[in-house]
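A protein chain is absent from this complex, but the other protein chains hold their places.
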Amino acid sequence: MKQFKSIDALRRGLGAVENDLVDEILAGRLDRRSFLRHGSVMGLSLSTLGGLAGAVGLVAPRRAMAQGKPGDTIRVAIATPAGAVDPVTVADDGGLTMLIQAGEFLCVTQADLTLKPVLATSWSHNDDSSVWTFKLRPGVKFISGGTLKADDVIATIDRLADPANASNALSAFKGILSKGNARKVDDLTVEFHLDAPYGAFPYVVSSDNYNCIILPASYKGDYEKNWDGTGPFKLDKFTPKVGASFVRNPDYWGDKALPDRTEFTYFDALQPRILALQGGQVDLIDQLPVIGGQALLNDPNVTIIREKSTAHQQVHMRCDAGPFADKRVRRAMALTLDRQKLVAGLLRGYGEIGNDTPFATVYPSAAPTIAQRKQDIAEAKQLLEAAGVGKGFKVNLTTETYLEIPQYAVLLQNFARAVGIDIELKIESQDAYYGKAVFGQSDWLDSTMGITDYGHRGVPNVFLRAPLLSDGSWNAAHFKNKDYDALVDQFGRTSDVGGQRDLAAKIETLLLDETPVLFGYFFDYLVPTRKGLAGIPPIPNRLFLDRAGFV
Amino acid sequence: MTLLAEADRGSGVSGTALRPDALRISGLDVSYRVRGRSRPVLRGLDIAIPAGGTFGLVGESGCGKSTAAMAAMRYLPRNGRTDAGRILVGGRDVTALPAAALRDLRRHSVSMVYQDPGRALNPTIRIGAQVAEIYGLDGAGPEEARARALAMLGRVRIADPASVMERYPHQLSGGMQQRVVIAMALAVRRELIVLDEPTTGLDATVEAEVLDLVETLRRENGTAVLFIGHNLEVIARMCAEVGVLYAGRLVEQGPTRAVLANPRHPYTVGLLRCLPRRGLDRRRERLDTIPGFLPTAATAPAGCVFAPRCGLARDVCRADPPPLIPLGDGRSSRCHFHAEAPHLPRNAPAQAPAAPADRAADAPLLAVTGLNMTFRQGRQAVQALRDIDLSVRPGETLGLVGESGSGKSTLARILLGLTVPDADSRLALDGEALLPLGRRRDLAAIQMVFQNPDSALNRAHPIGRIIGRALAKLAGLGGAARRERMLALTRGVQLADAYLAAKPRQLSGGLKQRVAIARAFAGRPRLIVCDEPTSALDVSVQAAILNLLADLQAEQGVSYLFISHDLAVVRYVSDRIAVLYLGRLMEIGPADRVFAGPHHPYTEVLLSASPGPDGAVKRVPLSGEIPSAVDPPSGCVFHTRCPRRIGPICDTEEPPLSPRQDGHAIRCHLDSADLGRETAP
Amino acid sequence: MSAVGLPAARRTTLGFERLRLLLRSPAFLVGLGIILFWVSCALFGRLLVDPLADDILNSLAPPSAEHWFGTDELGRDMFARVIAGSRDILVVAPLATLLGIALGTALGLVMGFFPGWVDDVLSRIVEAVLALPLLILALLALTALGASNATVVAAIGLSFMPIVARTVRAAVMTERNLDYVAAARLRGESALHLMGFEILPNILPPIVVELTVRLGYAIFTVATLSFLGVGLQPPSPDWGLAISENYALIGGGYWWTVLFDALAIASLVIAVNLVADGLAEVAE
Partner (left out) sequence: MLGLLLRRLPYAAVTLFILSLLVFAGGQLLPGDVGRAVLGPLADPRAVAALNHQLGADRPALVQYGEWIGRFVRGDMSQSFAFRAPVAPFVGAALWNSLKLGGVAFTLVVPLGILGGIVAALNRGRLLDRAIVLVGLSATVVPEFVSGIVLILVFGIGLKLFPISATPPPGAGAAVQLYYLVLPAIPLVFIVFGYIARMARAGTVEALDSDYARTAVLKGLPRRDVVMRHVLRNALLPTITVVASQTGYLVGGLVVIETLFHYQGIGSLIYTAARGHDFPMLEAGIMTVGVIYVLSTLAADMLLAALNPRIRAGGRA
């Protein structure tokens, strides 16, 4: 039941792009989730969005997220941070989990890919999305005592955008935001002048870009000394390589954290984490891959928090040399995959099938019109025949030991065998696989065929750019296509979802034709918890515990 | 044949008639289980030693004599067992005693002195405690036990026993260690003491002292002795009775004097004929030998165990084992034809090979002048050899004698080029400077025959390869020529061709030594250094090897530098003799002159320490231990131990090696007239 | 003197005697039997079973008539994997052992043969390497070299080198003072000849014993490295790797994914050690 009156009332306050979004909803091309997500990027307040959604009849599916009781101590097993916990350099899951306990972002990507305002209350952009204006939340106190101001945000962003700073966020800012381009409007307003128009910019300063926790302008690079931030927790005790504990921050600007205390214990390997949960020594572990995690998935004493994510494993095929230089061969390889079986078997259903493009169906911009690629051995054989390798060939697949990648590799090997492609596996440690991570000194970037892990992102932009653009620094497939580059550039500038979808359809078509990278599946984010623990938001890779408690 | 005196040992002690025999072994069969098979070692052994009596059990290696000793102590190895027979010690059957009684027997009645005293003492316990332990068992309190231990160490003539009490075994010399063991064995008065080769491995001078000590203490305590040995001289000195063991059987037994004087078993006869005796000279008469190989009890034939090697053997010998036939006067022999035994035909012809002409006038083959050898030990410089001048003429044998530590082996190694002497030393072979091994031109010229044939042959290589390689390297031969020369060489050392394919471990010690000799002769050697070439061999084998060396010398005109501690052997083989003490040449000269005297006092001591089985020489005692080469005595290095020290001059001034007569030179301040001479003819 | 012929007792060769003794030892025979079983599995296993064939939809099936040892997470037959899992370890471990023995023997020969500064310097280096536990050493080597069958061989071989060298050095030290070496010197043999042709054949018995002992360690270490994820890599059905991949599953009741591999490792190392023990006893 659509309430056109209220829609119109709401629409009066919106710009052209936002109105386009409403059009999309009305045309039935967006589901509630996508609508909310997309709307949040535009800077529409959640209440506005909620009103719009309600008006157009998109009823929120009530998630049964039980609320725990306050005052508990939550014990968590996470991966050992690989090095110093430093917002500028952290690159690993353990480290970022540490960062987000006391630190906060301007906005946070929610489970449904919407952005929740946190330290920013709202944001807006100019016509071509090249200048974004963020309004900051007033009255936010740093643990160290100061109050959040525009200067703090600018200092934080400049610190991360400075190429001289060993900043891990440089990749994310590359081509989007440079140092000095965050400008103060007033104490609570910041303008970001982008290098080029970018429609999904808020994600770049959201929890998606986990280095972007906002620190005081006076921060000196000694994070482990003071664990400053604005978050619901403050550090109690930290022992490098062993663990950390946090207590409730009584001065938190928002709802005070429920747990009295959170205790993180660091583990180097996954199996001991699983055993620790089974042995009752911890209440949850940070993340569970399906492979190796079966014991917990079936454990009646364990509840699995599950959320769709866009994390996946890319199978790249060198487009510039070797057997895969012919796109027919790449397509043939893609046609050997039985994706249903992959998801059902390898992921036990905890994931969804991929269509050889980064557009997971959870992205609102994914084009709904593109047909799903299916296993077709006959066609694959024809393609190989046409490419002159009907008899098959031998090829090496190099990859890393991480999550279920080795098993995926084995399955690929078995799939490919059906068309005579004989895959030899070379499975290395992550160090060896990534090497120096530059062309010519990295198995990842130099191999004929490889599988690489990519984490969850709130928008597909990152996946579309570095791994696939002609000059992309992670372009292991050595895919060079001017049309593609142009399409992605356009996609980045486009902020209306309809336009994005049109472009996505073109990109997807192109990628399906070229198939530089196989996207076999997107796997779900799973967090196993002790039964009775509630209040943990199912946000992929971001463990927020302020609402956690036992029922 | 002159025979040994001192017949009254042991058996003459009065008042023993009523006491039971100290040891009575009857019908003893012992076997070992080796690799799952039972191998007999002793068969039907009968021995009786009266209280206070002395009995020597003599035999060559593998005859079972040590097994007899251990069986008497009831301490056979784990795989050994007594199959039959009784062993009575003081009337008590040790094979049947319960554990406590056996311990009691060992505490009070029987004790033992071992072959290797260094290993018989616990390396981690002080000497004092080890000796005192015995008195503790005897019921003495700690104080008393220590006091008695101290006294006992004094009785075995250990100088400064109080300090020795505080020392550990490795801090003592071999002789001292053996004294300690003897002290423990004789700490309390016992009925029987078993001595198992107690002096093997000790220098002759030390051996003599240890034997004297045992004899004295034995007399004082009236203890009976079972003496196990391979050395007839020693047995003759120590024992009233002797039993000759062969392949696990006693073949002859009787009063030592009578047995040695008039042996009645072909084996005993052969054994005695093998010994180089005084007056024998390789140039005149060859030693006799025993053919064949030593069997063990397990490999001995069915009939008489000696039959395969016996020149008198007839069919009956090969069929029926002879019993121990009593001959009267307490003697017995296990021989069907004991009466003929003294007429055993010679195995080796007596005729010495035609001696080469006396070449005393020839230019020396080897000339050593001013040889010094200093090596560094930590920060100290140790002079192992000092100012050695000597020469060896072509075809001549120079005997080199001296106690262990005198520098004999170092000298040999220098000649061979294995060790580099101090820079100013001059060595020449045929007038040409003798360079260290790496730069030596004619390697074949100087070769060596080693002491231990087991280690001298590479046990991984077949004999043919060992000799063949030497021929290739030293004679430059290859192919058929090498093969031909190899056969000639092996036949020359009387080694059957069949052995060429065998590995060393399949050969007996004597055969191995033949291989080593063949190897030394592979090139055209001018000088062969023989470093105790027969000391590891049994007497019967030694004779064959000495004959062989003599034959080869006569044939090829090679010179030998013959190192040995056995003066009888040295005397037999040498033309000239050099005596070393603490790296100094003390005496050098023609063999006859050195033996006849005048002797250097040290030579005199050496000679008196080994009188030979038939020589009764007045013992000249040698006091103290050989000083350390690190800190040699001032003046004459021998002055600290010299029985003829004349005064302060010996302590301060080193005497020169002064020529006496006929190429005889002695390093002593004394005049020739005042020096000792050989007492016996 | 005429040769009477070889003494009878000495005629049986030592080698034959040793073999006879070995064949009387039940422990040795059991060990040998187990090793032969695994070797035949390694040789012929893959002719009979396919350890890689997945039946992904039938994963983690318990043991049954169809899958005697059940299936793993990819639905692969555990029986096939256990059988085939013997291959890599039985290739890698012996090769690593041989490499270590070869290098260690060479080094030990040099050290033992050249006392003085050569030995001093090498000994210090060997000692320095020995200061690190074997596993750490192998881990470091593999981290540096990257994991593959070849690098595992190299890493373990190199880690064994100093230990073997020390054993060989000790053996050489006693040998080199024996007179046969002096005799060889006296005929002008080169150092290489002395080491390789004179001394080496005589120290083979301790080297063979060392070899069998090292083989046990090598199997142990290969399995451990695989377990730690730096040794053999997927999809090898290697036992240690399988245990590493699956051990977190046993808490969920999937014991069959680990048990049979564990038994396989245990049986193989015990067997090798039984054989090593037997050989060592006989070599004495």
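Letters A, B and C mark the chains in the order given here, with residues in each chain numbered from 1 onward.
Here, a contact is a pair of C-beta atoms (placed from the backbone, for glycine too) under 8 Å apart; a residue touches a chain by one contact, two chains touch by 3 or more.
Everything numeric in this text was worked out from a predicted model, so none of it was measured.
Asks: For the chain that does not appear here, which of the shown chains does it touch in the whole complex?
Replies: Result: the unshown chain touches A, B, C.
Asks: Give the residue, chosen from C:Leu194, C:Leu232 or C:Ile265, that touches the chain omitted from the document.
Replies: Spelled out, the listed residue whose C-beta touches the missing chain is C:Ile265.
Asks: Where the complex has a chain not shown, which of B:Ile134, B:Met176, B:Leu416 or B:Leu607 is the residue touching it?
Replies: Per the contact definition at the top, the residue touching the missing chain is B:Ile134.
Asks: Considering the whole complex, which of A:Pro70, A:Gly392 or A:Gly435 touches the chain not shown?
Replies: Of these options, the touching residue for the absent chain is A:Gly435.
Asks: For the full complex, which residue in B:Leu23, B:Met73, B:Ala183 or B:Ala591 touches the chain that was left out?
Replies: Once the missing chain is taken into account, the touching residue is B:Met73.
Asks: If the hidden chain were put back, which of A:Pro240, A:Gly254 or A:Gly349 would touch it?
Replies: A:Pro240
Asks: Can you name the residues of subunit C that touch the chain not displayed here?
Replies: 27, 124-125, 127-136, 139-141, 143-146, 173, 216, 220, 223-224, 227-228, 240, 243-244, 247, 250-251, 258, 262, 265-266, 269-270, 272-274, 277
Asks: What is the set of subunit B residues that contact the non-displayed chain in the whole complex?
Replies: Those residues of subunit B that touch the unshown chain are 73, 75, 78, 99, 103-108, 111-112, 114, 116, 119-125, 133-134, 137, 168, 170-171, 181, 184.
Asks: What is the set of subunit A residues that contact the non-displayed chain in the whole complex?
Replies: On the side of subunit A, residues 80, 82-84, 86, 89, 91-92, 163-168, 170-171, 174, 224, 237, 239-242, 265, 267-269, 272, 275-276, 278-281, 429-432, 434-438, 442, 444, 466, 473-474 touch the unshown chain.
Throughout what follows, only the chains that are shown with their structure count from here on.
Asks: From the C-alpha centre of subunit A to that of subunit B, how far is it in Å?
Replies: Between these chains, centre-to-centre, one finds 91 Å.
Asks: Averaged over CA atoms, how far is the centre of subunit B from the centre of subunit C? Could you give it in whole Å?
Replies: It comes to 48 Å between the two C-alpha centres.
Asks: Can you list the subunit C residues touching subunit B in their complex?
Replies: 1-11, 14, 17, 20-21, 24, 178-180, 182-189, 198, 201-202, 204
Asks: Quick one: in the complex, what on subunit B touches subunit C?
Replies: 35-36, 289, 291-293, 295-296, 298-299, 308, 347-348, 416-418, 437, 440, 443-444, 446-448, 450-452, 455-461, 469-470, 473-474, 494-496, 498-499, 502, 505-508, 516, 519, 522, 544
Asks: Can you tell me which positions in subunit C touch subunit A when the two form their complex?
Replies: 52-54, 56-57, 59-60, 73-75, 143, 146-148, 229-230, 233-235, 244-254
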